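Heads up: the structure comes next, in structure tokens.
All protein chains but one are shown at their positions in the complex.
We just call them A and B in the order they show up, numbering each chain from 1.
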Amino acid sequence: MAADTSEAADSEFGRVSRTKDTAFRLLALAATLVGIVSLAALLANVSVDAVGWLDWDFLTSPPHPDPYEAGFLPALVGSIAIMLLIALITFPLGVGAAIYLEEYAGDGYLTKFIELNIANLAGVPSVVYGLLGLGLFVTLLDLGYGTIFVAAFTVALLILPIVIISAQEAIRSVPDSQRQASYGMGATKWQTIRNVVLPRAMPGIMTGTILALGRAIGETAPLIMIAAPTTVFGVPNSFLSKVSAMPLQIYNWSSYPETEFQYGVVAAGVVTLLVVLLSINSVAILIRNRYQQDGS
Amino acid sequence: MSQPDFSHDGARTARGTAFRYLFMLCALLSILTTVAIVATLLVDAVDFFSDVSFVEFLTGTRWSPTNEPVSFGVLPLISGTLVITVGAALVALPIGLLTAIYLSEYASERQRSYLKPALEVLAGVPTVVYGYFALVYVTPALDAFLPLSTFNALSASIMVGIMIIPMVSSISEDAMSAVPDSLRQASYGLGATKFTVSTSVVVPAALSGIFSSFILALSRAIGETMIVAIAAGQTPRLIDVTDPAGLFLNSIQTMTAAMVQIGTGDLVGQGPAYKSLFAVGLTLFVITFVMNLISEFVASRYREVYR
Partner (left out) sequence: MARETTASLPTGVSRRTLLAAAGVGLSSSLAGCSSVFAAEDDQVNIAGSSTVFPVTEAIGSAFSEEHPTVNVSISKTGTGGGFGNFFCAGRTDVNNASREIADAEIDQCGNNDITPLEFTVATDALTVVVNPEADWIDCLTVEELREIWRADGAERWSDINEDWPDEELELYGAATTSGTFDYFNEAVLGEDINHKSDYYATERDRTIVQGVQGSEYAMGYFGFSYYSENPDSIKAVSIDDGNGCVEPSTETAMSGEYTPLSRPLFIYVAKESLADSAVRDFARFYMERAATDLVSDVGYVPITEDQRDENLERLEEQVAEVNG
């Protein structure tokens, strides 16, 4: 539509720039797709490799030095247990911080400082959080090493900034008119938050938290630093059990020299991890879609 | 507790105040986290620097924490990190920028609703999976036409690049969407094509946002651990300007990979070798922290301009 006017005036110029325009459009589209397509190709590869390895036995057996008997059960259960505890830790803390920043705090220096600090924490490399976990939880507080408890607290600190930021966005998207209406009916600030703001922001908060949990379940470097066991043979039975996790087990297996591990067992582990991750994310998307339709 | 109670004003205010402080505590926890990170790193790093001089650490050109003669020059590790970051940038910056332009200027609402979540998936794949992909699929594939080592900077940096594409594209797209439509309309009115509008109007107007996305993405690449630990190798190597290709084709070692090696590997004994883990960690923290600050600063400027 833009070229219409210039075409009449200078058809030569119009044609050249239209060709260029189309070429650029295609280039940009190709760029958009290149990452997605490469990932799809890699996923196809790993899925094919996992065929024959990813079976019921794999999901229900402990790890084993023989690739044909190696299983994923302790790591699978461990990852899910860590994730549930992370959810219990980050949800109240993250929502609390977001409520404070959005509803209570003014625009003062303290607020700005806290927000800048949170943005920075979101960018700290995960391996550094691992050192924090090692220094704080394992050595200083002596909470034990490699337990569900320590692993969850370490990774929870890592995803807390992401949870806070997404909860803030969800709270910010609640229209101010609704708060005013609540105040107008004589409600206090806390009543307004509890009865008006939180219910409306909840789908957004849940979505953000669940997506952050997806990030948490794939984290490996912090677990290495807090010396989470690369191998456990039993399923954890309390929050203080030593626990391995799916990404850690995958990392361990990927260093085994046998081809059966490299292309078979690890592929099965990767597919399992991705399927769990995908299920978590689809829950988030389901929540979002459902409430988006209800709300509008 | 379950029903709003309008009769006891005093209790109400007290509870409101209690919640206010409770929530404030949650927010202050983030500051506590930062303090704890700095303190943990400093305690052991200071210990390390009592054995190894600060200058030697920062300017030394050999990283050999265990093999005699031991040497703790961090420059080879910084070199390795730089190689990975440059490689990732060559992949992610142009692709991410073009993606942002496509999403913001060309794509229909419907296309956007498919493409954006698909791109987010790239950032959501666990890094250990990317590392595995680099080692068992990408390296053998590239090895067919390049003289690659089993562990090499090339496939690791390609994977890191793919991982950070969505960081570049989503923040850049936000900045481009914030460019007022009036600027575009004025340009179309002068007979410009979409190409011209995108490259000469939208991109320059969104430049600070784009710049901020670049820095943030590169900071992520610097801190990336698992991909490089699995696929890039464990050979500390200084940048050799005369042989740039050799850097990418061979094994290198980044700061993060060195940390994993010290944290798990068998080559390291006690004393300064182990404590160097925290000195390297501190270096990494400072570098990424400064980059994040710059990115925040630049981003806050573009927010002020158009909001």
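In the analysis below, contacts are C-beta pairs under 8 Å (C-beta built on N, C-alpha and C of every residue); 3 or more make two chains touch, one makes a residue touch a chain.
Please read these numbers as outputs of a predicted model, since none were measured by experiment.
Colleague: With respect to the chain omitted from the figure, which of A:51, A:141, A:181 or A:286 is a touching residue?
Modeller: A:181
Colleague: List the residues of chain B that touch the chain left out of this view.
Modeller: Per the touch rule, chain B residues meeting the hidden chain are 2, 64, 66-67, 149-151, 233, 235, 250-251, 262-271, 273-274.
Colleague: Residues of chain A in contact with the chain that isn't shown?
Modeller: Residue positions of chain A that touch the missing chain: 62-65, 84-85, 88, 91-92, 134, 138-139, 144-146, 149, 175, 177-178, 181, 194-196, 198-200, 202, 227-234, 238-242, 244, 252, 255, 257-259, 262, 294-295.
Everything that follows uses one rule, which is that only the chains that are shown with their structure count from here on.
Colleague: Please tell me the distance, in whole Å, between the geometric centres of chain A and chain B computed from their C-alpha atoms.
Modeller: The mean C-alpha positions of chain A and chain B differ by 15 Å.
Colleague: Under the definition above, what is the set of chain A residues touching chain B in their complex?
Modeller: The contact residues of chain A facing chain B are 1-3, 5-6, 9, 17-18, 20-21, 24-25, 27-29, 31-32, 34-36, 38-39, 42, 45-46, 92-97, 99-101, 103-105, 113-114, 116-121, 123-132, 134-136, 157, 160-161, 164, 186-191, 193, 195, 211, 214-215, 217-221, 224-225, 247, 250-251, 254, 262-263, 266, 270, 273-274, 277, 281, 285.
Colleague: Quick check on the complex: what are the chain B residues that touch chain A?
Modeller: 4, 6, 12-13, 15-16, 19-20, 22-31, 33-34, 36-37, 39-41, 43-44, 94-95, 98-99, 101-103, 106-107, 115, 117-119, 121-122, 124-129, 131-133, 135-138, 162, 165-166, 169, 188, 191-199, 216, 219-220, 222-226, 229-230, 256, 259-260, 263-264, 277-278, 281, 284-285, 288-289, 291-293, 295-296
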